[in-house]
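Only a single protein chain was left out; the remaining protein chains are all shown in position.
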Amino acid sequence: MFKKILIANRGEIAIRVVRACREMGIRSVAVFSEADRRALHVRYSDEAHFIGPSPASESYLVIDKIIDVARKSDAEAIHPGYGFLAENPRFADRCEKEKIKLIGPSAYAMRTMGSKTLARKTVQAAGVPVVPGTVEPIASEEEVLRVAREIGFPVMLKATAGGGGKGLRLVREEEELRSSLRMAKSEAKSAFSDDSVYVEKYIENPRHVEIQILGDGHGNYVHLFERECSIQRRHQKVIEESPSVIVTPAMRAAMGKVAIEAARAVKYEGAGTCEFLVDRNRNFFFLEMNTRLQVEHPVTERVTGVDIVKEQILVAAGEKLSIRQDNVSQAGHAIECRIYAEDPDRNFFPCPGLITSLRTPGGPGVRDDSGVYEGFEIPIYYDPIISKLVAWGKDRTEAIARMKRALTEYVVTGVKTTIPFHIRVMNNRHFIEGNFDTDFIDKVFFKEEQERELKHGDVAVITAAIQLFLGERKRAMAQKSVEGEGQVSMWKYSTRPGIRKLG
Amino acid sequence: MFKKILIANRGEIAIRVVRACREMGIRSVAVFSEADRRALHVRYSDEAHFIGPSPASESYLVIDKIIDVARKSDAEAIHPGYGFLAENPRFADRCEKEKIKLIGPSAYAMRTMGSKTLARKTVQAAGVPVVPGTVEPIASEEEVLRVAREIGFPVMLKATAGGGGKGLRLVREEEELRSSLRMAKSEAKSAFSDDSVYVEKYIENPRHVEIQILGDGHGNYVHLFERECSIQRRHQKVIEESPSVIVTPAMRAAMGKVAIEAARAVKYEGAGTCEFLVDRNRNFFFLEMNTRLQVEHPVTERVTGVDIVKEQILVAAGEKLSIRQDNVSQAGHAIECRIYAEDPDRNFFPCPGLITSLRTPGGPGVRDDSGVYEGFEIPIYYDPIISKLVAWGKDRTEAIARMKRALTEYVVTGVKTTIPFHIRVMNNRHFIEGNFDTDFIDKVFFKEEQERELKHGDVAVITAAIQLFLGERKRAMAQKSVEGEGQVSMWKYSTRPGIRKLG
Amino acid sequence: MSYVGTIGEKEVKIGVQEAGVGRYRVTIDGQEHMVDACQVMSTVWSVLYGTTSFEVDVQGKDEEFEVLISGDCYKFTLMNEQRKALMRAGGKGSVGKAMLTSPMPGKVVKLLVAEGEEVKADQGVIVVEAMKMENELKTAVTGKVKEIFVKEGEIVESGAKLLLVE
Partner (left out) sequence: MSYVGTIGEKEVKIGVQEAGVGRYRVTIDGQEHMVDACQVMSTVWSVLYGTTSFEVDVQGKDEEFEVLISGDCYKFTLMNEQRKALMRAGGKGSVGKAMLTSPMPGKVVKLLVAEGEEVKADQGVIVVEAMKMENELKTAVTGKVKEIFVKEGEIVESGAKLLLVE
């Protein structure tokens, strides 16, 4: 086993890896930028090395600096977390060259899965269902029509060179095809100087369901079941859960099987995730494979009892997986809410700054993976994630009730957070019923929220008025006498009962 | 189901019950004394009622006041937590008279199990093994000798009227018996004006193992396996775990069975615990039954997935238990450390006061049941418990590693806590090996600790010196200029590499 | 003490009196409310309204309040009656709104308008980047860009003046 692991990341995910190392008796080496000297990952790790200015491009993303620290500290392995260098095949190449073990799959697996078309071809060959359509550009109108008829309408026309939503055209009926094709081609031409397009089946109101897999260097693979990730805001996951309400036992087994086939196709080592789109009839189609630890891995850990980060480390050290498919199971239900320093009441505006007070939730079935502490200033340079809150229950109903309870216990002041947003989702009827797709938050939830009536306006106004009142009185008193105010040495509760009964 | 429950308690256990209520959609009613207006249980509950001065004897222990709040608030049930009124049969009688459901067993069950001799007789009749010996006083020396021979030496002579360790005599061999008996009788005579004694088998180096049981009003009982509670300081439990390393599957089944028989003997309803002493040969003997929720219930919740407080509430509302014996099992291993405001480096001196900063541990497998927050002043009037920290692992090794990791993450400043004590226990070889009895902490651990060498004296002195240095400089600067010091607006890390490499 | 609150379009009169240690009698348009309130964390209050317990997070900047209760956000303004009267007398009630300030620390990525340019309320005028996201800030009022206080590429603190529209 490794004696020392460098963690090429920061914040909550760096802390997650430090925790695994500490529990395994492995020394952890943190790296930090100028903005992060006081960050929690520096405080929790066994060693910490300074790697440069605050912008990630000058510190966390500089391969040379990371390798340099690994050499100086005699770290035998590097855990990249997620983001930053986690899916960078050049970094994987470099680690291999330097004979430092990168905790993750091979550069080959990263490259294959990192290319949309190559990934699609590879997994299709391994028998994994992909969204029907063509990958190669199609020459003629007739050919497009033929393919579209074959896979059935609606279809999506996509520019081969596409990206950022450009050169996309949804075609619902055959009559629209010719004109849509012309428009797509002309849009693609002007945007990418390349008018070639391909055709894909359009999945309406899809759900996003993914399968966690693990593989070792000895040919063993397991899947740890599914995560439901359809609760997205602008195509970014914000709430994840396991199991998914729409996945049946037969479907779970089938999805797990093909996810393992996809992994096997690239000799996948470590933890990875196959993302699928699921249509209304519960057909599932491979979307992409993430070749790293996912933000939402804790929901799977909670229902299976498997410590995914420890398995990553075991496997990277050349050991076999500690589990087999027939001794893992899903017990109960887990939900994760991603808590960001964003203002949900101002269109999710980022809100870095100083955390002036913090109370984290506790009690049964609650896990908090936080990257901050009271007195910490969230830097402006990185992802504004504060914490990942996970609630477990014996079933989905209990998990939701517990999550709501935990969210109302969670207090973060000084910065705005998405905690209020999550409370509102937990109270939403459609969410509670499990009735949603990937557009739910953007198209349904926000509309419903605007129509909801708030109940405690009086208490809000009363408390603000008392705060104003006390602030003014304090200033007035400060002018009279300089010392003594503001400190109540021993709070005394007046016992005049008459006053209590009013109101 | 109840609409509203009054919680006749404070601190972490009141919060535990509030959490269960909230997750079940039941409104919670807190009560608070003068010292507790700012306490967390008041902040978390849906309603809060003031019940008088700080000493518990004038507030939390006053039955009339609790009943009065229950009436005023229309609470249909009262949860007593542990301590205070939890095992008071007079309170149970009163609740029954007032037609308010007390969440717990009947007054009859409380009274029977509350009397040492009556409990012993009752459970023995139900086939539960008790420590061999007599309960009735014995008249003659010959009779004592006969009984002692029958149960085997060593035996304990106990004053029938005894208590507080007086009138106890350990007799290891037959030769010592006559003189010991005379001394015990004379000691009992002078202490209690009653020289009658009885004889019990003396269990050497016992372990304390207990069984959690649940019963409903429909004749259904389940046991939730054992908790190992031998880690005690001055006969007070400080660390508990489940499962116990010494309990075999056969023994577990047998202990569970007799615990249920003990419960059935008093028509037990709700959650209760049968405590047993276990000798070196794994014989177990009934010690007493606690007719309430235990401090250490979370370890059982974590390994079984059963929410014991919710089951209490269900059963009190007349419903059936939601579980059957054949669908509960122990998964993995859980440990609880009780964190008190006491100074482990000054003989566990109580240390109430203001919590000036707080960082609670998180990440996988950690549960924190806390009763405090940063800025809260722990009152001097009550039990100084701050929190119960629970770590779960797939096995005992992982649970211990995780607990150690979580304890080092736990920061409480302003008051001294027992966190350092727990870290030291988690590092102790005998504890790790599972090799301990109820005397371990007092007789073995403290001795071993005194011989241990501390490693980071230099760092301690260096940091203290820097603090002194900065404090003096700050005061010196404050004399020169009044404003601006102490606040670093944006921390900047100097990048001169030459300096970093020294040291 | 008397205050004037603006909740949505509506204006309300608020009175606050202390009625014992930690207890207050608050009137909203004449209706009386008795509460017991204490500040338990930096901006968080424990409020007993009668015997109902609330945790209330009061975030205020000048007279603009944003109050969180159980995940719901209540936005309103509240100010001292005298001050309100002064502002009315001066007729300067809306000047403050024309100053656009940065709601967070970040970097000015792009200026979308120039000094002297006419702008409409809700028009995007400047782009500030923070935490890998670009955020277009809008002017609240219609008018002319009087002054721009920042350059493209500049790092700004939260609350920094960006531009003035009149």
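Lettered A, B and C in written order, each chain numbered from 1.
Here is the rule we use: a contact is a pair of C-beta atoms (placed from the backbone, for glycine too) under 8 Å apart; a residue touches a chain by one contact, two chains touch by 3 or more.
For clarity, every value in this text was computed on a predicted model and none was experimentally measured.
Within the full complex, the chain left out of the display is in contact with A, B.
When you scan B:91, B:268, B:286 or B:381 for touch with the missing chain, the hit is B:381.
Here the missing chain is touched by one residue of B:207, B:310 or B:359, and it is B:359. Listed by residue number, the positions of chain A touching the unshown chain are 29-30, 37-38, 42-49, 73, 373-376. Contact residues of chain B toward the unshown chain are 341, 343-346, 349-353, 356-357, 359, 380-384, 407-408, 411, 413-414, 419-424, 427, 454-470, 472, 491-494, 496, 499-500, 502-503.
Everything that follows uses one rule, which is that only the chains that are shown with their structure count from here on.
Here A is the chain whose Cα centre lies closest to the centre of all protein Cα atoms. Each chain gets a centre from the mean of its Cα atoms; for chain B and chain C, those two points are 48 Å apart. As a whole-number value, the distance joining the C-alpha centres of chain A and chain C reads 32 Å.
Within chain B, contacts with two or more other chains are made by residues 37-38, 44, 373-375.
Within chain C, contacts with two or more other chains are made by residues 22, 36, 38, 41, 51, 55.
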